[in-house]
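Only a single protein chain was left out; the remaining protein chains are all shown in position.
== chain A ==
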Amino acid sequence: MNELVQILPDLLEQTGIMLWIVAASLLFGGIGGLVVGTGLFVTRTGGVLQQPVVWWVLNVLVNTFRPIPFIIFLAAMQPLGRLVVGKGIGTEYAIFAIALAATFGIARIVEQNLVSIPSGVIEAARSTGASPWRIIRTVIIPEALGPLVLGFTFAIIAIVDMSAVAGLVGGQGLGNYAITYGYRQFDPVVTWSALVVIVIVVQLIQALGNLLARRILRR
């Protein structure tokens, strides 16, 4: 109990850093994933912006990067990180790498949810003379919003998972805290405290996602 009180300031600080990593990566990766996933859906054959070459490029990109184990991806993206965020280590670089990996992962989730929209609804919008961009904004995204929220909830939890290995490149956060101060210093109290906090965070995110999706789906 004493030890718990002792580690509390660090635990809270590291929780804050983890939430910051997750929020920032979600912002960039979420936008990236939404753009790439929607791009995959609308440029495919029969899509509202059918573009076989663009589709092919996006598809190859996603298929190439998505399956790479994140710990390798994190190490391998260092040169790109130096180019984009100016460094290949630290929390900022970790955010960059997570956002990039999340973009490819979320892209597939988005695409899968969009495919389930009945094609007749899009056709009805086309018949009114709506432009492709308007259809994306007013039909494709709103019609799939419920499943998209659930997909994003799934993605946030995957991002929490990815944030735990940020320590590999000198990033901070709960994962790094649990490994450095718990595992390496034989202090199970630290490890377990970090674990409990992560479980609570994940539960909260999932509950919020479910609630939001249910609202949108009116169920």
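Methods note: contacts are C-beta pairs under 8 Å (C-beta built on N, C-alpha and C of every residue); 3 or more make two chains touch, one makes a residue touch a chain; residues count from 1.
We take it that contacts and distances are computed from a predicted model.
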item: Options "Electron transfer flavoprotein alpha subunit apoprotein", "1,2-phenylacetyl-CoA epoxidase subunit PaaA", "Imidazole glycerol phosphate synthase subunit HisF" or "Methionine import ATP-binding protein MetN": UniProt name of the undisplayed chain; value: "Methionine import ATP-binding protein MetN"
item: Of A:Ala125, A:Val149 or A:Ala213, the one touching the omitted chain in the full complex; value: A:Ala125
item: Identified contact with the non-displayed chain, of A:Pro52, A:Pro67, A:Pro142 or A:Pro188; value: A:Pro142
item: Of A:Arg134, A:Arg184 or A:Arg215, the one touching the omitted chain in the full complex; value: A:Arg134
item: Residues of chain A in contact with the chain not shown; value: 118, 120-121, 123-131, 134, 138-139, 142-143, 145, 218
